[in-house]
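Excluded from the complex is one protein chain; the other protein chains are retained at their positions.
Moving on, here comes chain A:
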Amino acid sequence: MRETLRYVASRLATTFLIVLGAMILLFALSALVPGDPATALLGPAATPEYVQRFIQEMGLDQPWYRRLFSFMGNVFVGNLGTDVLSGQPVTRIIANVLPYTFILTFSSIGLAVAFGVPLGCYAATHRGSLLDHLLAFVSVAFIAIPSFVIAIFLLLIFAIWLDWLPVMGAGEAGNWFDQAQRLILPTIALSVGWIGFIARLVRSSMLETMGENFIRLSRAYGLSNRLITYKYALKNACIPTLAVLGMGVGRLLGGAVLVEIVFSRPGLGRLMFDAISTRNFPVLQGTVLVVVLIFVLTNLLVDLSYAAIDPRIRRQGSR
């Protein structure tokens, strides 16, 4: 128990350091961007007086260390600055889209796990079967096809030809059924590649585990195939899969932008994309920071679940 607590504490400390590092890096990037941020934001038509006032308001005339500290101080109290275009606090803008991103990301990963893991187990235990070959072919295809292409096909088939599902937008606020319906196609579009990926990964780590001596021992004692596959081997095969899931969450958080555009859903990716194209630096900075934070927290969670699965990791953490 003490080992576990110490491990959790050390991982939390690392997480905090990573977030701190990300903040400094983000700040440095904003300082290193060529050109004067004020002119870039306000455009060439702005009068010199207006630019001057803007610089003072944003604190751009302060020395860099002071700006860094006020930036970090603000972040710690949850203030990510003000959107220069709408005048709204960035925190609120992000808070508005975050639920959509969360739901889409975790439903996609959830779907990918729900299908990828059993498929991978089946393929590993029925090596050379028709489904195994089919899976190898189809998963490579799905990994290779970009998710927005799948999104467009899904849109064509299910929304336009068959007219089964409403698609555009995230749905009416408060109407759970409508929102869930509109979540189906984007979730499928994002998860098919991951289903293939996870199935391949589970298959190969499962096959590797199946060759281990301790699995041979279980067989020598006549344990049932089900017990060997789903209890003994799957737990071992879980570990590399979890690592990939941690990465997957990070990718989907900011990387779902194209699917969000196809289905015109709000989301972090979309927000980031718009912020880049309008040079809206405070929004961009805030969004990236939130993505970093969620990504780091997800990976903390992955690390902690490793420790829950593998007792050898708990021990390493305490050293």
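The working rule: contacts are C-beta pairs under 8 Å (C-beta built on N, C-alpha and C of every residue); 3 or more make two chains touch, one makes a residue touch a chain; residues count from 1.
By our rule, contacts and distances are computed from a predicted model.
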Protein name (UniProt record) of the chain left out of view, among "Chemotaxis protein CheW", "Oligopeptide/dipeptide ABC transporter ATP-binding protein", "Ferredoxin family protein" or "Cell shape-determining protein MreC": "Oligopeptide/dipeptide ABC transporter ATP-binding protein"
Residue, one of A:Arg66, A:His126 or A:Arg216, that touches the chain absent here: A:Arg216
Hidden partner interface residues of chain A, rising order: 212-224, 227, 231-232, 235-236, 309-312, 315
